[in-house]
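With one protein chain removed, the remaining protein chains of the complex are shown where they sit.
A and B label the chains in the order they appear, each numbered from 1.
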Amino acid sequence: MVLLQGDDILPQLEAFAIAENIPAANFTGMGFVNMTFGFFDFTTKEFLPKAFKDVELASMNGTIAWQKGKVSIHAHGVVTDKNFNAFGGHILEGKVGTGSLEIMLLIHDKPLERKFEDDLGANVLCIDNCK
Amino acid sequence: MVLLQGDDILPQLEAFAIAENIPAANFTGMGFVNMTFGFFDFTTKEFLPKAFKDVELASMNGTIAWQKGKVSIHAHGVVTDKNFNAFGGHILEGKVGTGSLEIMLLIHDKPLERKFEDDLGANVLCIDNCK
Partner (left out) sequence: MVLLQGDDILPQLEAFAIAENIPAANFTGMGFVNMTFGFFDFTTKEFLPKAFKDVELASMNGTIAWQKGKVSIHAHGVVTDKNFNAFGGHILEGKVGTGSLEIMLLIHDKPLERKFEDDLGANVLCIDNCK
């Protein structure tokens, strides 16, 4: 999957998952992006965001699953700036920058589900332990 | 494979490899962890460790192989802190933090072996060149 300048990464992956009716998938990616990461604050149960502009996406790892009939994407990434310094974390949103984004998806045969864990205040992937 | 809070990452992978009798595998992963990395000192042939607490695991790449009948896991990772700064290297040990860890394993048909290289003082994966 190749995304081009201006493409919105997570919505594009979501649309692809729906269009191709993917049970579940893992993906990796790399390219040139504008990316917003969020660090989860366990007190407020909210993500504190920070945006990085015009950076290389040095790595991206994610999982496509489903939650109550909707696509649930969870992805982490590392970006690097013009001085080659690295930053990253949990991806809140990202768009392809001046260039492209190459994504490699590995589609699974069996569906994966996420469920909300009250204790954590976060969604957790479940394989055999989906209640 | 999904690990939950408190799970010890490398021993869990090792137990999985034994339980499923995996010939070899590569894996990627991402989640929220406490992780200790080690930088190999080629003079002393020892790893100098450093621990990072409550960090996002932005990427993890590793190989599961065998060495003299025992599971041999080699993994590298990148973690990011609440300021989104990135650190990483060779994983010595790690536990899942407040949250979860999603691991994607790609199982190989053929076994992989590691052997100890005296010159390096380190274990090296061998494919066709296992003496």
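FYI, a residue touches a chain if its C-beta (ideal position, glycine included) is under 8 Å from a C-beta of that chain, and two chains touch if they have at least 3 such contacts.
Quick caveat, the model's predicted, so the values are computed rather than measured.
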Report summary line: Contact with the hidden chain, among A:A25, A:V71 or A:A86, goes to A:A86
Query raised in the report: Among B:V2, B:V71, B:A86 or B:L101, which one is in touch with the chain left out?
Result: B:A86
Report task. Spell out the interface residues on chain A facing the chain that's missing from view. Result -> 1-2, 4-5, 28-30, 32, 56-60, 78, 80-82, 84-86, 98-100, 102, 104, 106
Report summary line: Residue list for chain B contacting the dropped chain reads 26, 28, 37, 39-40, 42, 48, 50, 52, 59, 61-63, 74-78, 86-90, 106, 120, 122, 124-127, 129
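Methods note: only the chains that are shown with their structure count from here on.
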Query - Turning angle required so that chain A lies on chain B, C-alpha fit (0 to 180°, nearest 5) - result: 120
**Report entry** Separation of chain A from chain B, taking each centre as the mean of its C-alpha atoms, in whole Å
**Finding:** 22
